[in-house]
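Yeah, one chain of the complex is gone here, protein chain that is, but the others are all in their spots.
First chain written, first letter: the chains are A and B, and each begins at residue 1.
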Amino acid sequence: MEKKIITLRVNKQDYELYINPKTLLVEAIRDYIGLTGTKRGCETVSCGACSVLVGDLAVKACSVLAMQCDGMEITTSEGLEDNGKLAPIQKAFLDEGAYQCGFCTSGMLMTTSGLLKENANPTKQEVKEAIEGNICRCTGYNSIVRAVERVAKGMYKEESL
Amino acid sequence: MTTTSLAKEKLHVINTHVHNIDGIAKVTGRATYSFDVKLPGMLYGKILRSPHPHAKIINIDASKALALHGVKAVVTGKDTLGVKQGIWRRYSELCDEQILPVEKVRYIGEPVAAVAAITEEIAEAALDLIEVEYEVLEGVYEPYEAMKKEAPEIHEGVERNINVTRHIEWGDVETGFEQADYIREDHFFCGGQAHMCMETRSAVASYTPEGKLTIYHSNQSAYYMQALMAGVLGMKEGNVRVIAQYVGGGFGGKFELDGAIFTSCILSMKLHRPVKVIYTREEDFIATKRRTPMHYWVRTGIKKDGTFCAREARVVSNGGAYTGMGATALYLTGFFHSFPYRWENYRYDGYRVYTNTLPSTSMRGFGAPQAMFCSEQQLEWIAADLGLDPIEMRRKNGHYAGYEVPGQAFIASCGLDEAFTVMKEWIAKKGKLPANRGIGFSAAGFMSGGIFNWFDTPYSFSSAVVTINQDATVELHIGATEIGQGSNTTMAIIAAETLGVKVEDIKVHSGDTDHCPADLGAWGSRQTLMTGNATKRACEDAKAQLLEFAYAKMGLNIVYDLDIKDRWVHIVARPERGMPFDELVTIALRGKDGQRIIGRGFYTPHRKGMISPAYSYMLQGVEVDIDPETGKIELLDSLTAHDCGQPINHLGLIGQLEGAFSMAAGYGYLEYMPYEDGKLMNPNLVDYKMIRATEMPETPIHDIDTYEPEGPYGAKEAGEGLTNPTAAAIGNAIFHALGVQMKECPIRPHMIVDALKEKAEKEKAGK
Partner (left out) sequence: MIHDFTYLKPGTVKEAVAMLSDHVDECKIICGGQSLLIVMRQGLIATDYLIDIKGLKELDYIKYDDKEGLKIGATTTHKSIEKSALLKEKYPVLPIMEERLASLQTRNWGTIGGNLAHADAAGDPAPVLIALDAKIKVGSKAGERVFELGEFYTDLFETAMNHEEMVLEVQVPPMAPKTACAYKKFNLLQNDMGVVGVAVKITVDASGTCTDARVILGNAGVTPVRAKSAEQILVGKKLDEAVLVKAGEAAADDADPVSDIHASEEFRRHLIKVLTKRMARQAWEQAVKLG
């Protein structure tokens, strides 16, 4: 085994890491970089708590190696806000109460952010299908779906300009 | 009785649309859970678990593990005081669990040893190097087997492995059955269910040389953990500090000691370094606790006109290896099995039986979902047998405000009747359904906190301290635990309403035993009512102190009342006359020689019967489509009619009800815990199925306006009780769609296919 140096660009900040190549992306983010907003809830790529954006794509950070993201742009829930100004999806989660314990919330925010990048105006069914890989034990999901619908309806447009 | 004039008092903050006060921390990834805590010099712990369901520990040799580079310590039961602990502290025979057992293991996954090392990976590698010599004993996994005379003894001296029995009785069932025109008996089985909190059990313990132990732990009651850990460590409670600031879900599974908190503490005390123990998802499945599996036998007698005469039920539950909260679940299932109806004659006998499986305990609904699955389906079948309208039959026998459950409980508020009306309209509107589609509903009720004190706490059940700062901001210290249910926000709303300020003026301090008064915590739906009352009283105390200064300053005639609303202190009859709240605070500070105004409030229920100070009521309707060839169930629509008294937090209420629905629906048809020879066969999220977004129907909610005199501002439970009716509602929908009776839950596809086959054969034979 040979340790490797990689650069992850997380939330618009470059981090140079010296890692064992078996390090998962979620471990790099949480344990090396120290951004603990991204959670882990399983060992089987089943729960979605670790979801982040790699480029514009929602990906489960426990299912890829950090090495595979060398040089790539990664966004976590900590990177959604802009200088303290919340992103529309964050505001929508607040307005709909789309979180309870909050443990799934980062993953939900990132998965739905990925969906909205791909499809700015998803139907209810499309939202449900997009978050199908994310388990929330608390909310029953419908508030999360409503939150995404709010953003899709453009309810936060003026504010975010 | 629904609304009293009291409830018409104009509320300024309660039930308005507010964001949860911890919302921003949660949507920005800032909220730090025990799972995320990292302390300087921290070590990582891992637990070696028993591969055997029942075995004596003969010897543990950790020398090879200790020799591994990076391993700092290995502990076993012999490194502990060996205290048999349990949450029913008043009853020593029910304190039966050593978290690191000294002599014997009783289920697969039970902790046997724990390692601390400089990395998680080394700790895990070290587990493989610990050599444990077991004498394997015969195991027993099913309660009926375990009760047999020849069954192996799981706990010394416990005859026939019967752990607890519970008996509830009023009236005279024999006479009742004699009066009945129709008697029906059924057997049911309700399975276990995993709490499946998204945050697995997590703890970071840090023991420092001054003899202080600080623990970050994911739990539902910081006070219980403090008291229980002090007990097993032989420490003073005051030297144990438990912090549970953000908790990734609880659902009834996180208010007993778990292996994470216990082993992290033992290791940290041995090493004087912080130690973190996090469960994997698999450990969380195999080695925490679960909803109690129950075999139910129900006999019901009824008159032709639908009058309920008598109900008799017997439960044999699979207790697993230890008591936990199982004794309470056994009691509550028997009590809520009578709900929400007026049985003149009722008898319940419950038996909780030890087996060599994962211990069972409390879980959202606390025995009531099992009770309702059986009761509400059987009632539906009875209505069909007798040609009665299932809603009117239930309504006729339903609880009402002013009713006393004989010798058990007094119902001071009850919105059941309106709930039946709402459900009836919803069903009628649906009209005739296509083939293989059915609507089912179920009624239920639930408690707002328990009155029992098996924990033997010397403290009030809830306490609150409120302190007014010079800038008119407010510190609210409560012992309640915020586990996602929104209790911090609920208390902030109650405090803001009572003091007459805004929610953003309130800073809530909770979940830290060093800084918060004791409170029994977040279980049994107790915090809104109990901590809510304590908070309200603390705020009333502070407000009264403040208003003394306002009266003095304003020099009013004694007949005038003063009040504070929206930060404005004013004469009630002449609201425009008054002064700003912050001005009053300044005056009061000066008047008190600089002492801050501190209000104190307490709550312990008294003279409230056997169970709870107040009861919520709910009806859950579901529309279901069933594929009769494959047995696949799809939830198409739903309706919740719910009476939680005065809602405190509008958004929070919706969230609680929707969440309860998803968990309860999962219990009804997906969440399944199969065991083979004591081994859980699906301890992962691939094979353990639960509701995902694609399985959720719409969840419209009809909130019924009632006022609970015992609750703060008329509030009572919301969010746990709605776990109770849903599995039965799904069963009833299947009954109406296909004419088959499902007596086992979760209702799985092959059961429907088999039931249809059986029905077809019967019909053929009948012809």
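Basically, a contact is a pair of C-beta atoms (placed from the backbone, for glycine too) under 8 Å apart; a residue touches a chain by one contact, two chains touch by 3 or more.
As the structure is a computational prediction, the values presented were derived from the model and not from experiment.
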| note | Full-assembly contacts of the left-out chain, visible side only, are chains A, B
| query | Any idea which of A:L8, A:L86, A:C101 or A:L115 touches the chain not displayed? | reply | A:L115
| remark: Among listed residues B:P674, B:P700 or B:G739, the absent chain is touched only by B:P674
| field | Sole residue of B:D79, B:E121 or B:D186 that reaches the chain not shown, by the stated touch rule | value | B:E121
| task | List the residues of chain A that touch the chain left out of this view. | result | 1-2, 4, 20-22, 24, 43-45, 48, 51, 54, 57-60, 62-65, 67-68, 111, 114-115, 129-134
| note | Residues on chain B facing the left-out chain by the touch rule are 121, 124-125, 629-630, 632, 670, 672, 674, 681-682, 686-687, 689, 692, 694-695, 749-750, 753
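The definition used in the following text is that only the chains that are shown with their structure count from here on.
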| Using the average of all C-alpha atoms in each chain as its centre, how far is it in Å between chain A and chain B? | 30
| task | Under the touch definition given earlier, write down the residues of chain B that touch chain A in their complex. | result | 19-20, 22-33, 35-36, 38, 196-200, 246-249, 251, 280-282, 483-486, 651-652, 654-656, 658-663, 684-686, 690-694, 696, 698-699
| query | In the complex of these two chains, what residues of chain A are touching chain B? | reply | 30, 34-44, 46-47, 49, 76-78, 80-81, 86, 90, 93-97, 99-106, 109, 127-129, 131-145
